[in-house]
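Here the complex is missing one protein chain, while the rest keep their positions.
Chain nomenclature is as follows: A and B, assigned in order of appearance, with residue numbering initiated at 1 for each chain independently.
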Amino acid sequence: MKRTLTLLMAALALSLGATAFGQTEITLGRFFGACEQAGTDIKSAVGEACIIQSIINAFSAADNGIKVNTLPTDWGNYYDQLKAMFAAGNPPNIFVIHKHAIPEFASLGALADLGPDLAQVGIDPNDWTAAGKAAVTYDGKIYAIPMDVHANLWYVNMDIMKQAGLVNADGTPMVPHSPEELLQQAKIVKEKTGKDYLTADFSQFPIGVRLVLSLVWQQNSELFTSTKANVDSPEAKKAVETIVSLFKGGYADPTLNYNDSMQSFINGNAAILVNGDWVVNSLDAQTKDPKVALKHFYVDNFPTLFQTPATWADSHTWAIPSTLKKQNPDEYWAALKLAKWIYDHDLDWARTGHLSVSKSVIANPAYAALPHRQEYANTVNIARDVKQTTHYDAIQNVLNRQLQAIWLTDKPIDQALKDANQQVQDILDQ
Amino acid sequence: MVGSRGRDRVLMPLLTVLAVLWLVPVLWMLSMSLQPNELLARTTSNTFLGLIPIPFTFHNFIRLFTLGLTPRWFLNSMIVSIGMTVLVLALSSMAGFAFARIRFRGRNLVFALVLAGLVIPEQAVFIPLYTMFADWHWHNTYQALIAPRLAVPIGVFLMTQFFRGIPSYIEEAAQLDGANRWTLFTRIMLPLSVPALTTLAILTFLYAWNDYLWPLVSANHKEMFTITVGLASIQSNFAQSEGLGRVMASGVMASLPMILLFLVFQRYVVRGIAMGGGK
Partner (left out) sequence: MDTTGPTPDRAVRPGGARGRSGGLRDTLEGYAFAGPFLVAYGLFLIYPFFKGIWISLHDWNLLAVAFNPAAKHFVGLKNYVHMVWGQHLVWGVDHLVWARAIGLAAVVAALALASRGRLPWRTAVPLAVVGVLLFGVALGIHPASDGRWYDRRFWHIVWNTLLFVLLTVPSVTVIALGLAIALNRQSRHAAALRTAFFLSQVLSVTVVTLIWQLMFSPKQGILANLFRTLGLQPIEWITNPQLAMPAIVITTVWWSIGFALIIFLAGLQEIPAELYEAARIDGAGGWRIVRNITLPALSRTTTLVVVLQIILQFQVFGQSHLITRGGPDDSTQVLVRYIYQTAFQNSRLGYASALSVFLFIFMLGFSLLQARLQGSD
């Protein structure tokens, strides 16, 4: 009798425990910056950090038995810390990872092969665009769930362009079609308005690298393949010279970092901003502030200065550590459910300015109706990314260092490209 | 005490100006923390180079206390710094006492080995420590942040030097009174060594408070960040231009208690070092 009672109590405790303590807590790693004021109201959030955090918060608050604990939001050290966490044996249960970093992590066996389990949580890879699918596929396996394609855009301050007379009859800004036209426009802007022609982060994050990559692709060349560095090519030189001509003419300032360049554009000190599509939303919010000098801006596709249209692009995707499914299946499935939730909110994420990777979102009229979206509608067709390599981060560091040496320290272009070529080759040979 | 009156009339005003300039970065941070973020996104020099917080707002601080993790990071830093300081003082003074006042077998050899450790920089061991703590599942704990510093022999060196300087008749008198070693250590030696302990405490506390590399790799759950790592995490992300005032408010929050602590204890700081460390 006593024994039965004990058993009964135990069973009761277990079932109670299952409901009361059935919460699965998962950890999530991401960058995009902190948004501490994010609530669960996804619709009202503005900017990358707040939109993604409100999506996560809403999932965590929903009645699904899953709590989400968001880990570091540090940009500069994100991948270092992710690797450190993996090495210490406690990676986040789900984390954001760039398309370009998937080969490195997947080849070392760090990422779970999600392909077989997607259907179980209701994710349909057939809804992904070709670019989305390519982003998460390595060696034939699906290692992540795509969230966007993000590309470099051509942000245009329309008031400055009007003043310079560089606006078409239909109200769209004139775009350059060759390096010569680019320089000519720059000259006109400078003469007519006294403003800088172009601003971008040339001194901090690798946005200059992305610019050069785009211009190299436009000439049907590559800076490197999976085995061979090709940085000291005539095409690369031409691309770099095009950018340097803007600095030499005083039409752009290479010393600005990310924030400086944003401030410069917002303050109406530059006609063009080259930056990723993630600032469409926040720039739009800024123009509503009457004190901000930037009143009207147009978001154009990155212009084609050479033969083939191309602009740099990458993807944010969500991956899960390979060890999780065996160690803790509950957390694994919870993480997958969160990935589905995020994917289901791809339209909200697209508000940042990012390009959706969901066919159903793209077909949704609300997507096309997002601010400025029509202006850069063609970007999805010209977006390109680097060839898959397990060393992209290291290569990007080399390129950024050598390109900054060119525009910040006047290092001769030939020398810098030659050095970069050797160093990239060293990395590829490792 | 040095110098004549005539020189003072030039020197002191000059130094005062220099001191004010010296403080400009700190004042600027304080001023920015009290200005609206939207303004700072446009300009950082609104009133008198931005040194005067007009327009004025407490918003950044309110946000910080209601939403941010800065208080938590501050607490972590406090726990780590105080814990490290207490343990370093305890371990160093005990070992220093042993090396200086007890003739045990192998003492000279062991002491020489300990001194050799003085030249091993933290960076020469942080990678193996990292993998070791990973095996022990120590990362993201306080002990992981505290333990590595306990091995640094500078404190032992300092305390040994200090104890050696204490005249032996004090010890002998205590022993005649029947005191054992532990009593001798706690009742006689420790009270005598307050100046040296103060110096060591300040060195250790400052080191712990400012340590960046080790917490950066060891603590990667943001609840375990120390203030140094936490602040780095908010300043280096893309959102900075939208929240300069916030970031600066965190900086002020991180610094203010240290500054107050220093202002309260500064007399002891100088005196402690004067008696203990200058030798």
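By definition in this document, a contact is a pair of C-beta atoms (placed from the backbone, for glycine too) under 8 Å apart; a residue touches a chain by one contact, two chains touch by 3 or more.
Because the structure is predicted, anything quoted here is derived from the model rather than measured.
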{"item": "Residue in contact with the excluded chain [from A:230, A:287, A:364 or A:422]", "value": "A:422"}
{"item": "Contact residue for the chain not shown (choose from B:61, B:162 or B:209)", "value": "B:209"}
{"item": "Absent chain, residues of chain B that touch it", "value": "1-4, 7, 11-12, 15-16, 19-20, 22-26, 28-29, 43-45, 49-51, 77, 86-87, 90-92, 94-95, 97-99, 102-107, 110, 114, 117-129, 131-132, 134, 147-148, 150-153, 156, 172, 175, 178-186, 206, 209-210, 212-213, 217, 227-229, 231-232, 235-236, 247-248, 251, 254-255, 258-259, 261-263, 266, 269-270, 273-275, 277-279"}
{"item": "For chain A, residues in touch with the removed chain", "value": "76, 79-81, 83-84, 86-89, 105, 108-110, 203-204, 254-257, 259-260, 263-264, 322, 393-394, 397, 401-402, 404-405, 408-409, 411, 419, 422-423, 426"}
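One rule holds in what follows: only the chains that are shown with their structure count from here on.
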{"item": "Distance between the centres, which are taken as Cα means, of chain B and chain A, whole angstrom", "value": "38"}
{"item": "Residue numbers on chain A that touch chain B, as the complex places them", "value": "27, 31-37, 47-49, 70-77, 81, 84-85, 87-90, 258-259, 262-263, 266-267, 282, 286, 289, 291-292"}
{"item": "Touching residues (chain side chain B, partner chain A) in the complex", "value": "38, 41-42, 63, 67-69, 130-131, 133-134, 137, 139-140, 216-217, 220-222, 225, 232-234, 236-242"}
